[in-house]
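One structure is given below, represented as structure tokens, and several questions about it will come after.
Of the protein chains in this complex, all but one are displayed in their positions.
We call the chains A, B and C, going by the order they appear; numbering starts again at 1 in every chain.
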Amino acid sequence: MKRFKASIIGGSGYGAAELIRRILIHPEVELVRVSSIDYIGEPLSAVHPHLEGRTDLRFEKLEPEDAAAGCDVVLLGLPHKVAANVVPRLLEKTQAKIVDLSGDFRLRDLAAYEQYYGGKHPAPDLLKGAAVYGLPELNRDAIRSARLVASPGCFATTIILGLLPLAKAGLLEGAVETVGITGSSGSGITPTATTHHPVRAQNLRTYKPLSHQHMPEISETLTAAGAKSFGIHFVPVSAPLTRGIFSTSFARVDASVTPERLAEAYAAAFEGERFVRRPKKRLPEVAAVSGSNYAEVGFELGPVEEGHRTVACFSAIDNLIKGGAGQGIQSMNLVLGLDEGLTLEDPGGYP
Amino acid sequence: MKRFKASIIGGSGYGAAELIRRILIHPEVELVRVSSIDYIGEPLSAVHPHLEGRTDLRFEKLEPEDAAAGCDVVLLGLPHKVAANVVPRLLEKTQAKIVDLSGDFRLRDLAAYEQYYGGKHPAPDLLKGAAVYGLPELNRDAIRSARLVASPGCFATTIILGLLPLAKAGLLEGAVETVGITGSSGSGITPTATTHHPVRAQNLRTYKPLSHQHMPEISETLTAAGAKSFGIHFVPVSAPLTRGIFSTSFARVDASVTPERLAEAYAAAFEGERFVRRPKKRLPEVAAVSGSNYAEVGFELGPVEEGHRTVACFSAIDNLIKGGAGQGIQSMNLVLGLDEGLTLEDPGGYP
Amino acid sequence: MKRFKASIIGGSGYGAAELIRRILIHPEVELVRVSSIDYIGEPLSAVHPHLEGRTDLRFEKLEPEDAAAGCDVVLLGLPHKVAANVVPRLLEKTQAKIVDLSGDFRLRDLAAYEQYYGGKHPAPDLLKGAAVYGLPELNRDAIRSARLVASPGCFATTIILGLLPLAKAGLLEGAVETVGITGSSGSGITPTATTHHPVRAQNLRTYKPLSHQHMPEISETLTAAGAKSFGIHFVPVSAPLTRGIFSTSFARVDASVTPERLAEAYAAAFEGERFVRRPKKRLPEVAAVSGSNYAEVGFELGPVEEGHRTVACFSAIDNLIKGGAGQGIQSMNLVLGLDEGLTLEDPGGYP
Partner (left out) sequence: MKRFKASIIGGSGYGAAELIRRILIHPEVELVRVSSIDYIGEPLSAVHPHLEGRTDLRFEKLEPEDAAAGCDVVLLGLPHKVAANVVPRLLEKTQAKIVDLSGDFRLRDLAAYEQYYGGKHPAPDLLKGAAVYGLPELNRDAIRSARLVASPGCFATTIILGLLPLAKAGLLEGAVETVGITGSSGSGITPTATTHHPVRAQNLRTYKPLSHQHMPEISETLTAAGAKSFGIHFVPVSAPLTRGIFSTSFARVDASVTPERLAEAYAAAFEGERFVRRPKKRLPEVAAVSGSNYAEVGFELGPVEEGHRTVACFSAIDNLIKGGAGQGIQSMNLVLGLDEGLTLEDPGGYP
């Protein structure tokens, strides 16, 4: 008999597939309900074939409060804007803890939200601190006591983890240039021209260069972590793999900064962190973390030039796990007072 | 404190990587030792990057009996021919149960072994029943009480599971034609011309057509399960994916056989089997089982022609899990008297 | 000044993209017009990005006879059923030669068309010999003098070329079992769930097993070439590559047939054929023909069993070139009295 009950609102996407998988094998949390606006009455395996025979649950059309009924926690796999309409009702009409995978409550800056997500925010008052940004490496204690967790974006998680050591050490100041390369699962479950296999399988292209909606999320978070007058120029690139993000961020540090100093900053930033690795003999790579909740970080420091040095900060994650549902499960475990790593310790398959 | 101790002999390959991963997250079995002839003294993550920070174990150069010292079970990730030299020493000098992932003890027919694997068998006497063929769906009870388990081959597992219902129902007689399509991880960890990404990524080719070493393994097993005067014409094909095997076998059944009769045979053959799925609304596919220990089976029955009908039997697995180390873990759990599914219930990630 | 003028009806698909590419670099044929029901008024590069800056042509909405006006040849890149409505008007109202890439005029058996393509055929009378089946290796002379060429299907081309030597040598009799594995470009330009990169990139699955519409096309053609009481059990499989088809066909020949006899049959069947290769030291593979109009064929002969031997016939092509538009260009060259190989001699890039 499991101690906690959970339900998922918006259960037909890839993020939800990963949430469902994790809860189905969770020792303490029972999945009691999955709501969706599509596939009503169909088994979960109709959309998630890997769940064939693993559960008798079917997609249900439910009001948010009905979806949450009797649950200790509700996880939202809804699109941006939709989540923002559901969360207020859950806060008002239920006692359930909420873990939201959407971008609707990650920002505190309403203007930034409206600029990058477009249109009005349905619940602007909630941006003023109602949610905790669900990055355990930065906000673990706050997450533990949070009612509402805004789980980080996939690019944002990757880029923030790569730069967090510099921010925490007071070494991150001014503009950063970042290229984040992502697999196709980040585009979601709906087929589009840019995820059509004949083209995607041999393509590299950018989209939303210098205007991706994760930019303000990254800036707010790193500034809160210690970055000064921080700004990011971010270019996302689509690559032909299914899972994984690799990011490269160029920052400028003082000429006096040595590799040893940077290594100390990385060690200090992630001391005791179970899911962030600093490989000793190699740089981060996607294949090492794909299929797991682990992130890998590393750096290369350039020569002294005009009083400063350029450091290239690297990070790699699985966009659907540490960059999405896995990190959401970390937050679910935390808000329920459970071991943060439940269902997430598996290093995943390789290759 | 875990109840059982295990060691791995031959720990540097992909099969061993999957064995190590499973035992590291196993609730009842502790990994105490990993031997190898390469990477002596290096951490496991030197070869298996996904294990970075997950274990302090290092590769050790050990005699078989030393590798097995104090262990309840030893798992072999050795190449063919090498395993055949290690197993006799383990049988003689230790009490440990043995799960061998190699092909050295799968056959009972010495002549077939020498024809398909080449050269002499180092321990021919052991072919006469010393090992139990580790397919739980066929030999579960025998595996439970076995000292030595010969874990099935990847193609063999796929093809056997697809035809097992016909064999058990007495519907499998005479020649079968099979095409098995495999991902590149089946070729192992050593780079070769046929796994070189620039070519493999856009290639389809056959190798060992009508002469693959899994043919006698398939024939012996299906004959033992009820097939009559069975013979297989097997064409393996390499495809550009990392994990997974999809097999199509053409068999001829009596004209009186109906789809309902075949559905009954499939249901009967796999009733209560946790890791074999018969999807109701679709045919088997690799993406649904990739990353998990599940197999999917299905069939399509052709029209009546000259007194018979042709049935196409389909099956899909992950070659490294159900087709390799995962199935080996199933046998390990069984020989230790544990729940067969420990560490294997995870449906895996999708996509 | 090029000697001939061509237009394309139905110019927005992958087949059309290959037709346009070839004609743009053709020394004797000028592309004067491309019609489409979509993208009217837009440059061809709006759909075919590789044509950026290569032509000023734009998609036009045109009646068939207007599309054909002043043209020596019209190439059809239309879907099945649509082509069948256009061809009669072109035959009636124009003098242009017609090369149709659709399946509408490949069959002579009306019942088979209605069974495999569904519904009624818009111009059933034309099935009675109005079209020449555009496989140069079988019908070269007839193509030269044809008014209407029905260009073969991608699977059909692959499978027929692999079995043609047996048919011509009188060695092909009775049932054949075939597995054809295809890349994703065969599914066309419209994104669907089965071509969605996150899933397709790691999937192997079958569709239309034992019921694919190319089956009657293969039977009619091989029977015309000499096969006796021929029948095919065909299982198509989708694989994660963009271009290429690899097919394996199992046939039974008399026990007296030797590898030498089969080699003679293959040599005789393709003597002087520029685009069909019989590699001496390896079996056919997709990577060797991908990006070119070449086909590769080969075989493996099994042991004597019960008075016969089983032969596995292999073939590989690029589905969009030899299996589609490239073969269509071969026919265009032939109907115009040109060198059959114009624009097709390029062996393509490797890897």
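The rule is simple: a residue touches a chain if its C-beta (ideal position, glycine included) is under 8 Å from a C-beta of that chain, and two chains touch if they have at least 3 such contacts.
This is a predicted model, so every value here is computed, not measured.
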Which of these, A:126, A:201, A:276 or A:336, touches the one chain of the complex that we don't see?
A:201
Option from C:5, C:21 or C:309 whose C-beta touches the chain left out:
C:21
Where A:175, A:224 or A:255 are the choices, the one touching the absent chain is A:175
Residue, one of C:289, C:317 or C:336, that touches the chain absent here:
C:289
Only one of C:49, C:118 or C:303 touches the unshown chain, namely C:49
Residue touching the undisplayed chain, where the options are C:170, C:259, C:279 or C:337
C:279
On subunit C, the omitted chain is touched by residues 14, 17-18, 21, 24-25, 45-46, 48-54, 185, 242-243, 277, 279, 281-282, 285, 287-289, 291-292, 294, 296, 320-321, 345-351
Even though one chain is not shown, subunit B touches it at residues 14, 183-185, 187, 189, 191-193, 195-198, 200-202, 240-242
Suppose we count only contacts with the excluded chain; which residues of subunit A make the list?
175, 177, 179, 181, 183, 198-199, 201-206, 209-210, 231, 233, 235, 237, 239-246, 248, 250, 283-287, 290, 300, 302, 305, 310, 312, 314, 316, 351
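Simple rule for what comes next: only the chains that are shown with their structure count from here on.
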Interface residue identity across copies subunit B, subunit C - same or different by half
same
Quick one: report the Å distance separating subunit A from subunit C, using the average Cα coordinate of each chain.
46
For subunit C, give me the residues that contact two or more of the other chains.
183, 198, 201-202, 240-242
